[in-house]
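Pasting in a structure now, in structure tokens, and then I'll have a few things to ask.
Just one protein chain is left out here, and the rest sit where they should.
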Amino acid sequence: MSRIVTYRDALNEALREELARDDAVFLMGQDLGAYGGAFGVTKGLMEEFGGRRVRDTPISENTIAGLGVGAAMAGLRPVVEIMSVNFALLAMDQIVNHAAQVHAMTGGAARVPIVFRMPQGAGGQLGPMHSHTWEALFLHAPGLLVAAPSTAADAKGLLKTAIRDDNPVVFLEHERLYGQRSGVDAGDGLVPFGRAIVRHAGTDVTLVGVSRMAVVAWRAAEVLAAEHGISAEAIDPRTLRPLDLDTIVASVCKTGRCVVVEEGWPDAGVGATLAAALQEQAFGALTAPVLRVSGAPTPMPYNKGLEREAVPGEAAVVAAALDAVGYATRRAVGSPLARRMARAGGATLRTVRTEDAATE
Amino acid sequence: MSRIVTYRDALNEALREELARDDAVFLMGQDLGAYGGAFGVTKGLMEEFGGRRVRDTPISENTIAGLGVGAAMAGLRPVVEIMSVNFALLAMDQIVNHAAQVHAMTGGAARVPIVFRMPQGAGGQLGPMHSHTWEALFLHAPGLLVAAPSTAADAKGLLKTAIRDDNPVVFLEHERLYGQRSGVDAGDGLVPFGRAIVRHAGTDVTLVGVSRMAVVAWRAAEVLAAEHGISAEAIDPRTLRPLDLDTIVASVCKTGRCVVVEEGWPDAGVGATLAAALQEQAFGALTAPVLRVSGAPTPMPYNKGLEREAVPGEAAVVAAALDAVGYATRRAVGSPLARRMARAGGATLRTVRTEDAATE
Amino acid sequence: MADHPLPDAEVAAEWLATMLLIRRFEERASALYAAGEIGGFLHSCIGEEAVIVGALRALEARDPLLSTYRAHGHALARGTAPGRVMAELLGRVDGTAGGRGGSTHVFDAEHGFYGGWGIVGGNLPIAAGFALAADLRDEDSVTLCQFGDGAANQGTFGETLNVAALWGLPMVFLVTNNRGGAATAPTERHTAVGDLFERSRAFGVHSVLCDGMDPAATFAVVGAAVRAARAERRPVLVEALIHRVGGRSAADPESATEDEPAQVRRRDPVVAFGDRLVDAGLLPAAARTELDRAAVATVDAAVAFARASPEPAPDTLLDHVLAP
Partner (left out) sequence: MADHPLPDAEVAAEWLATMLLIRRFEERASALYAAGEIGGFLHSCIGEEAVIVGALRALEARDPLLSTYRAHGHALARGTAPGRVMAELLGRVDGTAGGRGGSTHVFDAEHGFYGGWGIVGGNLPIAAGFALAADLRDEDSVTLCQFGDGAANQGTFGETLNVAALWGLPMVFLVTNNRGGAATAPTERHTAVGDLFERSRAFGVHSVLCDGMDPAATFAVVGAAVRAARAERRPVLVEALIHRVGGRSAADPESATEDEPAQVRRRDPVVAFGDRLVDAGLLPAAARTELDRAAVATVDAAVAFARASPEPAPDTLLDHVLAP
């Protein structure tokens, strides 16, 4: 039996169930107790489990993260909320130098079973210090697991799995998804890490979308089918470490084409990681380059129109998929906009544009 | 007329010349004054320019970085030394949320002409909190320029250019290169950003190496020529933002093969960025996937043998180049070690192994 | 409140006018926010008019000022055209950051106002950098860095105070202590020691308290701090005690008199200061009403200006990512 709940409530259920199941679990973060969290995810939990296990903290991100690392080493299972992924930069030392490395640097003697919950993503006009999408910053560090759910069921099931895992997990929630409703099954609803899910089956082109971009890729697959007669396979990896590359490679071997969709910045990004791995693993099968549709390489602007422009939408994904399917040239040269982005963002062209592919 | 100097002394000359040329330039960092810097780069500068312009700081990385941001906004040209790239995690908020974003978020009204000098890299057995190679963490942020010189002349010339640039620059010095000697021309010796250099010309395979890996790639090209009769073109991009992708693409269009060599971690790395961009830009020209030889996805171990194993050497680059040149299979499957690395490091296979390529 | 003398009539009227402008501006911004014309965050300076005007009037034009995400009032008091601030809130090209910063990142270097910052505690080291620059250039400016009590729990607080004391940086730290951070959590859940000025002394920064609800008191205390910082090349911390103030009507001298108890009136800094000027004979009651009308008219014009300003064009998205 499946209920329809919001992503927010699904997260709340996961936290409630894990708090009830295991005394070692506790929550810490700014305003997550009495106030219920900046995005309401922890509503009611302080009332239910008390202020010791659902703990409001001062504005001291690095130290709160470090408190979690110590408590985890001591055997507890802290779930630390960082109010916005941007504030996690203050805690990078504890997350990357410490949490991610303790197990290896003690030769396996210590474990750090901690979850860092971080709302991320644009769309709320929160501007350049509150809106980024930074899976890649955490994916870079080998000792961290990284989860980025896009549905209510995955939000719940992956968070429960994260809490039970013995590794530090960076758990990225997308702020624009909190209010989205979808089905959540009864039962413990655990979702394993490292298992991608095919949201829309297809044969012409593979679309891989991360975090909210999984939803965008899925919708783009529907548009491609309805309006262009193209059969796209939309895959949501759900976790980036571990990554279920096999499922993606198998799809690309079938379709011969792939578009990776990420809201984050392109250089040293998730899309680059997937593109690099796919062309390594499926080189002979590819009939077009793996294309990336990435967030624009810019601090997130406040203005609504600019913000919309900075974040990939269905249309951009559809255009890239059409580019991939129609790919016929030996060397695509970037459009003027693509060249600008290359200057601003370094190596990256957002996508090969249709008009360029058409010139040869 | 060219003199032979160490990379360390070349950096020292650059700092001295810029301090003498422009009153707006000043240096800050831990123990860089009286002590001359943890790696001796700033020796003698405090004596010459005084303690106000060559300033020892307390152990407060985030605030020292922020002091630099403010001073830069006020019109000075601070050069901030972070004693090791690992400590830069403490300053990520000031570097990424602030320095990188101020220009964009003020609509261009403010500029942040600051240089963050950071020694990086393994080889000194300094262990998991002092040895990493993190170009990718900074490359991810669009507002930062990123330089990673590999010779004395580039160390000098790029540092001078960095100091004169109006953007924040992350300037990554490799600790194992400080003692290396090479030629530095007389004159101002400025080296422009965004211009790659071909260290060894060739026609069979392109090798792109970053930071100290530029040296390794160069040597690998010599080994390939001497021992395998293979003509490799070794390219040092020198700066990653701006990136001279054209030079690399042109080379790959000629050779049809590319190996990217990075000391940093593979996921969301520099190698992934280059591989993704190259297969986008030179798809039709590639006769083999762009292969990556990356640092092992692990916190850097102290043990000397493990540390050596974690850092790419000439042999690994040569092996990867041979794989690329001999590439003939449609789909390479990872070796057991490669699969292990994929689990530990997420998406990434370090390299396609010869034995696998041979099985089909 | 009566401890600190009032300025002369002309200056007093300018202070009140600025306080009224901030109040009316913030009220209008809240209305536009509720109506969806302003997006994202909107942090209001309502209730902080006294500490803003009192502190900023203690500065010279050349003294750099840095504030937090709660900074419209600082820009207005510093002299930024209200239309440009409102245009920023509306995300328009004539905004102080071309619509890219929004409410959180108001910025106006021409008036010595260097933001508008979104990371709690992040502006402290940057402000110290401005003071350091003045020092290195042998300029006699003093940097004023304003922040909330919540920021005193960030690492940058101790780090910056330490280095400012160590290096003798000419700056004033102005903490607006409303005994709370964010939406709800009171000081008691953030810190064991409520007195920030004590904390400051432990880092070697001399500190003083002031009544941040009184512009004259704030002016006197911040003024002394600025003079000390300028003359003696050292940092000073001022802890301004403030409290939250209720809704819209509190600013309106006429509507407020009828139904609000005297105690509430006294707690509203704009009303209280106006009352005091009238009582002291420094301002005729009619002139006070006139100042308020002028503030409303200025805000009307600012909204009209902002609405008339174009949205940034989509193809400018990547402008200003890197300086040329």
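Side notes on the structure shown:
For reference, chains read A, B and C in written order, and residue numbers begin at 1 within each chain.
Please note the rule applied: a contact is a pair of C-beta atoms (placed from the backbone, for glycine too) under 8 Å apart; a residue touches a chain by one contact, two chains touch by 3 or more.
A quick note: this is a predicted structure, and the numbers were derived from the prediction, not measured.
The shown chains contacted by the absent chain are A, B, C, with contact judged over the whole complex.
In the complete assembly, the contact with the undisplayed chain comes from C:N153, out of C:N153, C:N177, C:T218 or C:T298.
Within the full complex, the residue among B:Q30, B:Q120 or B:T151 touching the omitted chain is B:Q30.
When the full complex is taken into account, the listed residue touching the unshown chain is A:A104, out of A:A104, A:I197 or A:A225.
Note on the undisplayed chain: of the listed residues A:G127, A:P142, A:G189 or A:P301, the one touching it is A:P142. Although one chain is not drawn, the whole complex shows that of B:D22, B:E47, B:D185 or B:E309 it is B:E309 that touches it. Listed by residue number, the positions of chain B touching the unshown chain are 30-31, 34-35, 38, 56, 58-60, 62-63, 86-87, 90, 124-130, 296-299, 301-306, 309-310, 337, 340-341, 343-345. In the full complex, chain A makes contact with the omitted chain through residues 26, 52-53, 57-58, 60, 62-76, 78, 93-94, 97-98, 103-111, 113, 142-143, 145, 166-167.
For chain C, the residues in touch with the chain missing from this view are 153-159, 162, 165-166, 189-193, 198-205.
Quick note on the criterion: only the chains that are shown with their structure count from here on.
Taking each chain's centre as the mean of its CA atoms, B is the chain most distant from chain C.
Of all chains shown, A has the CA centroid lying nearest to the centroid of every protein CA atom. Per-chain CA centroids place chain B at a distance of 43 Å from chain C. Each chain gets one centre point, the mean of its Cα atoms, and the points for chain A and chain B are 27 Å apart. With centres set at the average Cα position, the gap from chain A to chain C is 38 Å.
In chain C, the positions touching at least two other chains are 97, 99-101, 105, 118-119, 155, 321-322. Looking at chain B, residues 62, 93, 97, 104-105, 142-143 sit in touch with two or more other chains.
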